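Got a structure here, written out as structure tokens. Questions coming.
Yeah, one chain of the complex is gone here, protein chain that is, but the others are all in their spots.
Residue numbering begins at 1 within each chain, and the chains themselves are lettered A, B and C in the order written.
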Amino acid sequence: MIVVMQPGAGRAEIAEVVARAEAAGLEVHEAQDDGRAVLGVIGRGAARLRDALAALPGIERVVDVAPPYPLASREFRRASTVVEVGGVAIGGPRPVLIAGPCAVESYEQLLSIAEAVKAGGAQLLRGGAFKPRTSPYAFRGLGAEGLRMLREVGDRTGLPVVTEILAPSDLDLFVQHADVLQVGARNMQNFPLLDEVGRAGKPVLLKRGLAATIEELLLAAEYVLARGNAKLILCERGIRTFETATRNTPDLAAIPVVKHLSHLPILFDPSHSAGVRRYVTPLARAAIAAGADGLLVEVHVKPEEALCDGHQALLPAEFAALARDAAALRAALP
Amino acid sequence: MIVVMQPGAGRAEIAEVVARAEAAGLEVHEAQDDGRAVLGVIGRGAARLRDALAALPGIERVVDVAPPYPLASREFRRASTVVEVGGVAIGGPRPVLIAGPCAVESYEQLLSIAEAVKAGGAQLLRGGAFKPRTSPYAFRGLGAEGLRMLREVGDRTGLPVVTEILAPSDLDLFVQHADVLQVGARNMQNFPLLDEVGRAGKPVLLKRGLAATIEELLLAAEYVLARGNAKLILCERGIRTFETATRNTPDLAAIPVVKHLSHLPILFDPSHSAGVRRYVTPLARAAIAAGADGLLVEVHVKPEEALCDGHQALLPAEFAALARDAAALRAALP
Amino acid sequence: MIVVMQPGAGRAEIAEVVARAEAAGLEVHEAQDDGRAVLGVIGRGAARLRDALAALPGIERVVDVAPPYPLASREFRRASTVVEVGGVAIGGPRPVLIAGPCAVESYEQLLSIAEAVKAGGAQLLRGGAFKPRTSPYAFRGLGAEGLRMLREVGDRTGLPVVTEILAPSDLDLFVQHADVLQVGARNMQNFPLLDEVGRAGKPVLLKRGLAATIEELLLAAEYVLARGNAKLILCERGIRTFETATRNTPDLAAIPVVKHLSHLPILFDPSHSAGVRRYVTPLARAAIAAGADGLLVEVHVKPEEALCDGHQALLPAEFAALARDAAALRAALP
Partner (left out) sequence: MIVVMQPGAGRAEIAEVVARAEAAGLEVHEAQDDGRAVLGVIGRGAARLRDALAALPGIERVVDVAPPYPLASREFRRASTVVEVGGVAIGGPRPVLIAGPCAVESYEQLLSIAEAVKAGGAQLLRGGAFKPRTSPYAFRGLGAEGLRMLREVGDRTGLPVVTEILAPSDLDLFVQHADVLQVGARNMQNFPLLDEVGRAGKPVLLKRGLAATIEELLLAAEYVLARGNAKLILCERGIRTFETATRNTPDLAAIPVVKHLSHLPILFDPSHSAGVRRYVTPLARAAIAAGADGLLVEVHVKPEEALCDGHQALLPAEFAALARDAAALRAALP
């Protein structure tokens, strides 16, 4: 950790930093650079002193050297993590396709979509039973009833089920019915929820928040890993920027950046990023070419009757074409 | 609601929109504008059809006319809402000062800070017992023990207590010990939590999310109002932008914008926006001049020993000076 | 164009809008929606009245229906534009590779890189003679001398030359030496410069500004087209967001969005988006898969000796591998 002092900082202010660092068993190296003191604070646990040092008088800023997410880092684990779900390997050589409706609306709707996406090439089924909605007047899902439908349809079609959990108190219900617990973008920093899914032992799919940096995504991952759950899959789904032509700006750089910094697998959700059907396929193709470990795609048989986000759902035939594209693109890469 | 068709949309596509709107009891007016059809969809509940229409083929975009947050809107209630907490009016002519430490660290720490901020001019005490922290390795608060300390210190000093709730299941505990339930920026769209505090009947302080638009803040407010709780106070605390000189960019325009669009009171938190002590006072002054109903300020007696965010805490003397400034600025305005 | 009145707007305020619209030869349709008047202002040239209407009392907002860039729009020209430069078709079925150093440093440096990128698969040569630099103390290019080197090396290797123009007064010099005039991201809204390159008759490569929306990019394109120059190529190069892991966030959605809204070809610059060598290739692959018409890539034979942006330059062997990837990815798509 590096502490840059203000230009006018005196000996007393530097001495205070040194005293605190040494009291914590750390070593301090001092240098002068362009008229200001720069202190290298070295040793295990230096990061824990970060806030205390930053609050001292005479400090300009504190610069971290090591990543603050040790367990999620590529340094901790050189080999890429592969998460297995019902026989499907996520993070392996073949990109994984997770598809289904935004929301579970009925048993018939879910079954018809599940059969369609399976035929089209999906390996897992997605669908929301508890839906986070920006407006309190929007459809918020079928709840526990929807979870049971997911389980039944998943079993009937042989597709493992991915679904979003909103509240820590629902954990038992989800552990019983879901194969992968999804933590949505709005809950990426819902820490009680991260604690719970970290303790669950089930695979977790953690989506990047709209305004979360990649470092914060990896820190949220660290919560789950630190609770002992290593079956963790990340997902980029677009970030909020000034551009309004798409619902969110797809930060496809997050894919190679996460692969450089971390050992965890990372998927891409083109549906929430595009926000409109016509841009879903090109973005999904781009993510595969960028190295994504798979896609999380919304599909509906009758988008105009969907209770949620029909405008961004692919039709089954479009999804099947995308699955073919994904395989061809992966094969085209070295 | 206005539906703009794509330039090439044909009669069949327009007819489909009309059919669905009329089936929902709505009226449709059609006009041609610059080579494309524009449909005015008029009537109560038009907004509920929004997603279904947006998913139809041939649609370019759907434009809302009415705000999607009826209860929070200024149209619903012309007079500004005043929320009373323990005899203090929030939203009235005098700006309210809520101050205290980032986190409750001990009874002694809390008491000394509470006495200092009361002497300096604070009318309510803030302090975190359950702390949301970006890193799982950071201090996460004293929990229920911290809540009890807040209650005791609040009672002893006569300052009503504001503190952040993280999980819906903690509601009873908070209702028992806190005077105002704070929903933090990271939880602005934690809908199960909004539902719970909406049912609690206690005053709620809702902070704007880092990446939330003002419209989304008002939609989150609508959750609380729709559950029957009208004792609602909003709080701007900075948004995430590309600028890194401050922790978050203070969107002080949110203050007059919220006052134009809504009847709810709005505070400003200069501490989380600045992220560094030296900028807290100028930003706090600016917010008062922009018309904020009060401030939520972090204060610590020994910032360099704080377990959380000491670098952005004012010292008691700085807080007292800010309180004098706030009163003088308000008095200087017409 | 649609004018949404404020909820309380009276007949006099509505009448004023109607009077002004009718005076401009436009038709007005009025409807009531959720308690406010909505006026459809219809007819040729309605957009020109936009600002005047927005300034009237009682107006909530004005919503455009038609795109404000008629010549750049897909409606104006259904077929995609192909720009030919020295026998190379940009916007055709094959993605085009434009490569070379950030800055021309010497004849030898430029020649060795030009030969390397030609061997690797580049069809055009890029290189800066006049460099826009954030700091006044950085290397700003060889100027006119650099332009002459580009011309000589371009002629010797048979690669047409793309280079950035900074000042309108340099136009003659650039027309003489360059094959494509590049307008950089910082100059996307340098309107005197757009006017000049619009009159030049030479192909223009217009890069999206760091904070420009896609609509503003197309409006900047409209400047060039409105001056009579239809040989226009767009280029996405990343936008500024809160994420700092890359130099800019690659908005790859801009590729399908521009293809939907406009007939102009669009390239991608992975070098300025990534800002670091290790992310250039995955982003470039992603852009090709998203449908980009080509790439603009920085390549250097000795990046560590580059006077400009060596950290983001590919080595010749990396570029050749990328060229193979681009061809394979395009072939894999339907």
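Throughout what follows, contacts are C-beta pairs under 8 Å (C-beta built on N, C-alpha and C of every residue); 3 or more make two chains touch, one makes a residue touch a chain.
Remember, predicted model here, so these are calculated numbers, not experimental data.
Counted over the whole complex, the shown chains touched by the missing one are A, B, C. Considering the full assembly, C:Glu222 is the residue among C:Glu75, C:Glu105 or C:Glu222 that touches the omitted chain.
Contact with the chain not shown here comes from a single listed residue; of C:Arg148, C:His311 or C:Arg330, that residue is C:His311. Among B:Glu84, B:Glu108 or B:Glu243, only B:Glu243 touches the chain left out of the display.
Remark: the residues of chain A touching the chain excluded from display are 1-2, 4, 7, 29, 31-36, 38, 40, 42, 44, 46, 63, 65-66, 75, 240-242, 244.
By the touch criterion stated above, the residues of chain B touching the omitted chain are 211, 213-215, 239, 241-246, 249-257, 260-261, 273-274, 278-279, 282-283, 285-291, 321, 325, 328-329, 331-334.
Touching residues on chain C toward the chain that is not drawn are 16, 20, 47-48, 51-52, 54-56, 59, 68-69, 132-138, 140, 166-169, 186-187, 189-192, 194, 209-211, 216, 219, 222-223, 226, 239-240, 303-311, 313.
In this text, only the chains that are shown with their structure count from here on.
The chains that touch chain B as well as chain C are A. Homomeric contact chain A/chain C is classed as same-residue, with over half of its interface positions used by both copies.
Centre-to-centre spacing of chain B and chain C amounts to 38 Å, using the average Cα coordinate of each chain. Between the Cα centres of chain A and chain B there is a gap of 25 Å. Each of the following residues of chain C touches two or more other chains: 241-242, 244.
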